[in-house]
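Of the protein chains in this complex, all but one are displayed in their positions.
Going in written order, the chains are labelled A and B, and every chain counts its residues from 1.
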Amino acid sequence: MNKYIPVIGLEVHCELKSNSKNFSTAKNDEGEANTNLSVVDIGYPGILPVVNKEAVRKSLMVALALNCEIPKRLSFDRKNYYYPDLPKGYQITQFGNPIGTKGYVMINVDGVEKKITIQDTHLEEDTANMDHLSNYSLIDYNRAGVPLLETVTDPCINSSKEAIAYLEALRNIFLYLGVSDARADLGQIRVDVNVSLKREKDSELGTRVEMKNINSFTTVKEAIDVEIKRQTDILEAGGVIEQETRRYDEVNKCTHFMRGKVDAIDYKYYREPNIPEITLTDNFINSIKKVMPVLEYERKIKYTNEYGISTVDAGTLTKNKKLSDYFEDIISYGASPKDTSNIIVGFLLGYLNKNNKNISDIDITASDFSDIIKMMTDGKISNKQVKDIFTKSLDENINLLEVAKSIGTQISDKEEIRRIINEVFKENTKVIEDYKNGKNVNGFIMGLVMKKTGGKVNPGITNMVLKEELEKL
Amino acid sequence: MTRDRLEILAKKLMFEMNDLEYETLEREFEIILKQMDLIDGIKDIDNVVPMTYPFDLELDDSYLRDDISNNEICFDDMKINVKDYENEKIKVPKVVG
Partner (left out) sequence: MTNKLIDEIRDALDSRLVTSDELFDESVSKAYKYQDKFNCFVTILDKKKEKKGNTVLQGIPYALKDNISTKGILTTASSNILKDYIPLYDATVYKKLMEAGAVLMGKTVLDELAMGGTGTTGHTGVVRNPWNEKRMIGGSSAGSAAAVALGIVPFALGSDTGDSIRKPAAYGGVVGYKPTYGRISRYGLFAFASSLDHMGLFARSVKDVSYVMDIIKGHDDRDMTSLPDEDISYVDNLDNDVKGKKLFYIKEAVEIDNDSEELKLILDNFYKAIDECKSLGMEVVEVSFRKDLLEAIYPSYMCISCAEATSNNSNLTGIPFGYRVEGNNVNEIMMKTRTEGFSELIKRRFVLGSYVLQKENQEKLFLNACRIRRLIVDNMNELFKEYDALIMPSAGDIAPLFGNVSDKLSDEYLILGNHLAIGNFGGFPSISIPSGFVNDMPVSVNITGRAKEDYLVLNMASKLEEALGFKGQVKVDE
């Protein structure tokens, strides 16, 4: 039996956020059907495109985040084809001179780092939205002309797992940069996948099959796995893979033939004559670099190396930009990063999960959060108390610091603790006897003390005082 | 240039032509391709960058449009040129292929 290595390439389309569309002043917003309109995006005779600076700026942010080379001059091309969702009969895109080329993204699959190389990322415009009803279709032009960034990888991905890791990393880049809400369920992110198989020993790539317009990552994974199996079966049976476009059928979990090589469309790309070449000045690029946020990958490295947070926890914190921002906000008020991380990962996320909430639902200020962590680090309250304070604050929607006050701070006064220990001794004479008979009762007594005080005593001090008192017996 | 290829070209441009029209077209292709062969004969053409704009406008990014939105028309305006619509959307029969 031959061993085949899947070779996968991904093209990700992402709608960019902006006030106006890519080439017109019409509003970039979903809104009620056909409310955000301009003659430019509907392709009326005589219209001309005017490039939106914000769309260029956001595209450059992504290109920089993907470690791409940026061209000296910006230019656009036309992609010509007929389809009712394409009012001009051509799409303005970038074919010969994309806004970013030769970049990469680092991904991590099961603890192994891999570099996914990016062929290019280019700025184009979205098409109109069509509802296909049983025997007619309806067209809404709100989406026509919305800035769309297409990012294309090299065929360098070797499993559906890698593909998903890449997609998640890319989506996080969009979210970290704030260029898009990147919601696949709203069609803001759409993926074209191409898959081929090559024999382990071969250097040449196999024939590729393309699957277009998949709009959930889970479906991407399924589609890849199904297609790998289909191609493997064909090759194993001595067959040949045809170059074609297939459609993934989510219901039956299989792919269907759409069109073959002979029906491939010749898009007759050529330079868009209505948009002159525009020099991207160093000033412009530098002003973008200056406001670039630190991204997931870099943050993760910082959390582990500088803060001593475990790789797994650092991964959890950075997976969600909102969470990571919150974390950084908290530690900016002086809380220990590691203790903060422990509370967030070890408690808060579980709480949110159990209560079907997410990080945006929390309205505890970073400053209050930080104060509580500081109390814990200073030994004024115990880890258990912190959790109680948070639970009460979140459950009952009471200010965190007020809860902390009412629950009370940790008991760390030696004499107070000595008094409590002696009370426990009096109440549990049998334990004393056990101790005298040589049994180790430290843990048991600690438990009793904690129970009696509701966990408020400082464990370190209690342990020390307990030893002293036991010796006195 | 064969008639078949011309027909494919026309269909891809979404129109039909009749026999007589194709005959004229075939003759025209013969002429224009012959004239374009002249171009092939022109020296030192290989190193020339194809010209898309009459001249370089030498623009930089400050020339890009500020991101301010303004909806210039509404669907009611569009209706005068639209054949068929439903729920404020343009209506077309089924899309095939």
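The rule we apply is simple: a residue touches a chain if its C-beta (ideal position, glycine included) is under 8 Å from a C-beta of that chain, and two chains touch if they have at least 3 such contacts.
Here the structure is a predicted model, which is why all the values come from computation and not from measurement.
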item: Contacting the left-out chain in the complete assembly, out of A:26, A:226 or A:275; value: A:275
item: Touch list for subunit B against the chain that is not drawn; value: 6, 9-10, 12-17, 21, 24-25, 27-29, 31-32, 34-36, 38-43, 45, 48-55, 57, 59, 63, 65, 72-73, 77-78, 80-83, 90, 92-97
item: Residues of subunit A (touch criterion as defined above) contacting the omitted chain; value: 39, 42-51, 78, 80, 82, 84, 87-90, 137, 139, 141, 266, 268, 270, 273-276
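Assume only the chains that are shown with their structure count from here on.
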item: Interchain centroid distance [CA atoms averaged], subunit A/subunit B, Å; value: 40
item: Parts of subunit B lying in touch with subunit A, wherever the complex brings them together; value: 12, 14, 52-53, 56-75, 78, 86-95
item: Residue numbers on subunit A that touch subunit B, as the complex places them; value: 18-21, 24-28, 32-39, 42, 50-56, 74, 82, 84, 130-132, 135-141, 266, 271, 273, 276-281, 284
